[in-house]
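Yeah, one chain of the complex is gone here, protein chain that is, but the others are all in their spots.
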Amino acid sequence: MGFLDIANVTKSYGAVEVLHRVDISVAEGEFLVLVGPSGCGKSTLLNMIAGLEGITSGEIAIKGRAMNGVHPSRRNIAMVFQSYALYPNMTVAQNITFGLEMHGVPKPEREAAMTRVAAMLQIDKLLDRKPGQLSGGQRQRVAMGRALVRNPDVFLFDEPLSNLDAKLRVDMRTEIKKLHQSLKTTIVYVTHDQIEAMTLSTRIAVMNKGYVQQLGTPKDIYDTPANVFVATFMGSPAMNILPARVVMQDGAPHAAVIDAAGQTRHLRFSQPGMAGWAGREILLGIRPEAITDPEGADRKSGNIQHLSNTVVVTEPAGADTFVTMTLSGRDVVGRMRADVTVTPGQSFGFTINMDKAVAFDPDTEARIAP
Amino acid sequence: MARETALDLRTRLQEWIPKLVLAPSVAVMLVFVYGFILFTAFLSFTDSKILPSYGLVGWHNYWRLFQLPTWSLAIENLAIFAALYIVICSVIGLTLAILLDQKIRGEGMLRPIYLYPMALSFIVTGTAWKWLLDPGIGLEHTLHLWGWTSFHFAWIKESDFAIYTVVIAAVWQTSGFVMAMFLAGLRGIDNEILKAAQMDGASNWNLYRRIIIPQLRPAFLSAFVILSHLAVKSYDLVVALTGGGPGRATELPATFMYSYTFTRNEMGVGAASAVIMLMTIAAIMVPYLYAELKEPK
Partner (left out) sequence: MSAVSQGTAVSNGRFTRVLIHVTLLVFALFYLLPLFVMLVNSVKPLGEITGGNMMALPKVWTIQPWLEAWSTAQIGVQPTGLRPYFINSIEMVVPAVAISTLMGALNGYVLTKWRFRGDTVLFGLMLFSCFIPFQIVLIPMARLLGLMGLAGTVPGLIFVHVVYGLGFTTLYFRNYYAAFPTELVRAAQIDGAGFFRIFTRILLPLSGPIIVVTVIWQFTNIWNDFLFGSSFSGQASQPMTVALNNLVQSSTGVKAYNVHFAGAILAALPTLFVYIVSGRFFVRGLMAGSVKG
């Protein structure tokens, strides 16, 4: 049994089931990120953990104690909201201590706890201000302070960074990660931003349409996505997905794809097991960083395939240059070194690291290999 | 899956408190609004005279109501009054709103002047206009003193015209409010659309006719609903301005209901007239409220 157990939980509104049999067990000190597009059910699940929404069936337990029907304030949880939800009529200090006051903590203790948290978050200079006088980043800190001061069993974060501008978002991300490392608290964090999910989490649950599509470490999710949805949702630019046919050549399975000139080209699989799919169609998934110029190829890879093809578009992005070509009728993006010379319309020799390629069943969209 | 029993006491209490808090208001509303409506509707089918009485007489009161010349007059007056009141208020309100919207320097001064009558009681309005329109001391008298001796304006004393004086006073009281509604609508229109239309070469006239006024539809609808329900409910103003007279010339359904119920001791007929008033308003308000409440989600 974990620290926070979500067992067989479903949620329905009337006849419509919006969450289907979610099973997640979170260990103490873990940083679980629920990630998915809007409407996938991630916020609903978080609100159910918080007790803000009822559970239709199944059970949510914290430290082995069932939480179904327990009032939010008695679950020993704290939550940081997307809008921060700071009480506009109270000062920063009052905002932070309101929860303690409601729980009947005596004033000297409240003050002490607040001072400690304010120092930790470097908001001790702001304590007498009202939320309206704070910047976005400062509000974010106050919201975290309000959560921290309670010393809860589980922290819940509901898209806490989505209202910040890009630069501040990156800074606060690092801040949250530091905080987790130093406090070793259990965190459940909801976001639609896959980079936040990758950087912050110890484990990720990718959700879509009310189902948990995959639950695993960031590396699992990235390298071996359970299906096409996870593969394309996680990673930026998204993983290239293109139809291919499995053919046997020199006794090894190859993916047959069609280049811009209409020629069939063969890319050898790193997994001999793909031989079982010989003669059938699959979906081939290749991440942009696995498609490079020859000098940029991964030297540790045991299976580099070469493919010359016409360049459609180049997009210099500073650190890298993204190059688009057409394969099997799809736009396929590769990531080159910044100083590579490529010109649209010309042929270019791409190298493809087939060790990193993923194959999906075209009917179920589930991963076949690796 | 015994989740219902797992609710702790506090949570269960918290679930009930909101409903308990709302309950008195709901009870009050059900009894004193809807219960009373049903009671009055019931009385309209009884032989009630001075006091409620429970002998059922079927549709007799309604039949009698529509036989009464006074009721026909009240309905006729209401039709004239409502039509003129709604149209004139809308025209004046829209005109003033459009004119005020032309970056007028004195707008801050003018708006409160147009609107202040709305803060007054209809009784005060009635009193002021009663003497202002009185031929003996009011406008007619003043213009005579100013030398226009042939000027004649005694509508308030003339049976055929008295209802129009009610229109004048009512328009005076509410047209500023209609102006405010239209002005809010005008201010809600995206100025970029207007700039685009001007680039397209639209004249001011066309700008208003083709672009702006069509976008004021919600304001027109609100104005219509508010004005029409005020018209049906008009009571105080008539009482103060003309007392229903001269004779019965300015009788409206609201004054009719009051006099038949409380002074002429025909409670059954009075109740029937109240039911008809309610039905008229419901026909306007129910679709409007339904649409307003349904839209979000």
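We call the chains A and B, going by the order they appear; numbering starts again at 1 in every chain.
Assume a contact is a pair of C-beta atoms (placed from the backbone, for glycine too) under 8 Å apart; a residue touches a chain by one contact, two chains touch by 3 or more.
No experiment lies behind these values; they were computed from the predicted model shown.
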Looking at B:9, B:56 or B:145, which makes contact with the chain not pictured? B:145
Just to verify: which one of B:65, B:89, B:170 or B:186 makes contact with the chain not shown? B:186
Can you list where subunit B touches the absent chain? 10, 14, 17-19, 21-22, 24-26, 28-30, 32-37, 39-40, 43, 52, 92, 95-96, 99-104, 106-108, 110-125, 127-132, 136-139, 141-142, 145-146, 172, 176-177, 180-181, 183-184, 186-187, 189, 191, 194-195, 198, 204, 207-208, 212, 218-219, 222-223, 225-226, 229, 232-233, 235-236, 239-240, 243, 253-254, 257-258, 261-262, 267, 270-271, 273-275, 277-278, 281-282, 285-286, 289-290, 292-293
Mind pulling the subunit A residues that touch the left-out chain? 47, 50-52, 71-74, 77-79, 81-83, 85, 87-89, 98-99, 102-103, 146
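The working rule: only the chains that are shown with their structure count from here on.
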Return the distance between the CA-based centres of subunit A and subunit B, expressed in whole Å. 58
Which of the residues in subunit B come into contact with subunit A in the complex? 1, 3-4, 6-8, 10-11, 14
Touching subunit B in the complex, subunit A uses residues 55, 57, 59, 66, 68-71, 74
